[in-house]
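Every protein chain but one is kept in place in this view of the complex.
This part shows subunit A:
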Amino acid sequence: MTGKTESMEEWLSQLRTNKEIMENVTYWHTQPARPSRTVVLPEEVHPKLAQALAAKGIRELYTHQAAAFRSVTAGRHVVTVTPTASGKTLCYNLPVLQTLLHDDSARALYLFPTKALAQDQVAELQELANLMEADIKTHTYDGDTPPTVRQAIRNAGHIVVTNPDMLHSAILPHHTKWVKLFENIRYIVIDELHAYRGVFGSHVANVIRRLKRICKFYGSSPQFLCASATIRNPKEHAERLIGEPVDLNDDNGAPAGEKHLVFYNPPVVNKQLGIRRSSVLESQKLAGSLLKDGIQTIVFARSRVRVEILLTYLQDLVKKELGTKSIRGYRGGYLPKLRREIERGLRSGEIRGVVSTNALELGIDIGQLQACVLNGYPGSIASTWQQSGRAGRRHGSSVTFLVASSNPLDQYLIQNPNYFLGTAPEEARIHPDNLLILLDHVKCAAYELPFEDGDKFGEEKLSDLLEFLAEEKVLHHVGTRWYWMEQGFPAHNISLRSAAQENFIIIDMTAGHKVIGEVDRFGAPTLIHEEAIYLHEGVQYQVEKLDYPEKKAYVREVNVDYFTDANLATELKVLHIDQEAQEGPLLRQYGEVTVTAKPTIFKKIRLRTHENIGSGPIHLPEEELQTSGYWFSFSEEETAKRSANDMQMALLGLANVLVHLAPLHLMCDPLDIRVVPQVKDIHHKRPTIYFYDRYPGGIGLSQRLYELHGELLKEAGRLIRGCGCQSGCPACVGPIEEVGLLGKQLALSLLDGLRVPS
């Protein structure tokens, strides 16, 4: 330790005496240390394996590791759900290695959501194989695998570690090259199961359907060994994802040190307007204090921009004590080499602090840190636990600060800590039968192997889908079979991650041409439009040219005192109504909608003070989205009770609250669901609030909201009433600049008119 305080305990006791900080602490939750619970290594474990484990200091198994071993031995599919750093990987490595030691021809396939995780895993398996002195070949198979070794891996790799994208586009469509694997596959390991949710998860569920189909063709029926971070519905989620019944294994036997969770609400600086001090500045203060005392700290921020801003602040703050290189940023757009370097530095302790997006939420091995600062509520209870799990060792204390931002959801949680602590983490939801996703994968599956009449693929009626594709001349129906009959290679045009294949490259032209990062397609219109300030590793760049067709942004280093923020204009059309219900003055409906979105202007916002200092137009093509939506409109009588202007303010205020509440109930990224208020919508000519899934065809989010409707409105009323502000603030209906002086009151009266029971 390089620090000045002796221990975490000492640092915390000093904190408790710091009045300035403690004033803002709304709740201090302490989880006591938990002892380990172990059982002896099962007798049947192969002696070589037992010996290798002993060499690693493992002589007993945690209860959950033993339970997984039992389930697998009994031939069941398993999902293990335990917190970060509880020895989860052994839950699947143990049974897999056990089988491979007994049967050299057996094979296993490991899936991780990212390449980085796959590489970590291979290193661990290779170490075990060496300790066992067994010839067990483990390889990653991904875009970085050199062509020269690919054939060897296909024929001789016992454990092939890859990602769903590679499985989808390279392995399954070429399954004939993998005969050895598919004929002998015994286990399919899927770690980080919780990462496969939403659109990505819906795609992955279909890739797994295809995988099972290919396995069946080669006469194998592998067992699925899954592992997940804590979510409310691990068993259900695993079962939906793999389409098989699974054993749930969640009896965590790993020890944990004492853990402090501190709820911190930045002080109010303007009571009238309900404005609090910036959460960025407060996070910076807390993280700075931890870092200066030598405590290795991770800071999570919700957006890339936040990451970069915090990084700049922190590097500046502790420049003298630590030097800028010991505090690093980490996020999706960084190139892999840089990320590996940062992960290594964190493990070795050379890097003392890291500011990250949720990219580090996944199980990338960075060792265990002592403190964690969450700048803003991460959006879900599961993510919060996952991120705070980055701080916490098996022995000794750790601390997590949840620093609330001024958005309504954060404010709700910070003032109702029991809601957070008392509620189970969210559900992971997927919708594998989204029509577009399903059709895409039916195509890929048909390419891989013709369909037979009577085959099943997903929950929808397959024969209708096949007929549709035959009419589109994609398939050809002869006798009882449906054959792929197009020139193309379907997997190439289908990306599992909505935008992954269409990333924009950021090219720095300050000195020659250098690629410094990338941004996905959805991010591009708002992050790298021309004149935008793009932040990378704490350095500011201005976008000089955005080559939209070529997906390239040319940037140049600048030094300005502002960042940019872009606006999107959205238009909505209802295509079809699937369900509706009239309740009092409110008509709620669920169905298909078309959304057109176009970025319009961007604002320049001064660093630190966050004041608006200018704006400019954005010229980019409009994007159309056909998806599912849920909306409710107010009756004419209800509308007639107030002026159009008041109605607008009321709707806006209500929408501002709902947009934050909806993701809480859906465990989705706030960006996955959109809310649009309209005073006179095109369809009903009435005041309406629309919600839609931000993915073609919808992924079931709006549908769920349609069901949650009553609860959602009730929650909205509770939040607005519970807010301490006088007439609206960013923490509830929005700032008064936006919703007017009566915003809060208008929104409440609109809700009251609905007689929502509270």
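By definition in this document, contacts are C-beta pairs under 8 Å (C-beta built on N, C-alpha and C of every residue); 3 or more make two chains touch, one makes a residue touch a chain; residues count from 1.
Quick note on the criterion: contacts and distances are computed from a predicted model.
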item	value
UniProt protein name of the chain not shown, from "Acyl-CoA dehydrogenase", "YprB ribonuclease H-like domain-containing protein", "STAS domain-containing protein" or "2-oxoglutarate oxidoreductase, beta subunit"	"YprB ribonuclease H-like domain-containing protein"
Of A:A446, A:I528 or A:L751, the one touching the omitted chain in the full complex	A:A446
Touch with the omitted chain, as defined above, among A:V39, A:L131 or A:M485	A:M485
Options A:E10, A:E460 or A:E738, residue touching the unrepresented chain	A:E460
Touching residues (missing chain, whole complex) on subunit A	173-176, 179, 435-436, 439, 446-450, 460-461, 464-465, 468, 470-473, 476, 478-479, 481, 483-490, 513, 575-576, 578-579, 592, 594, 624, 626
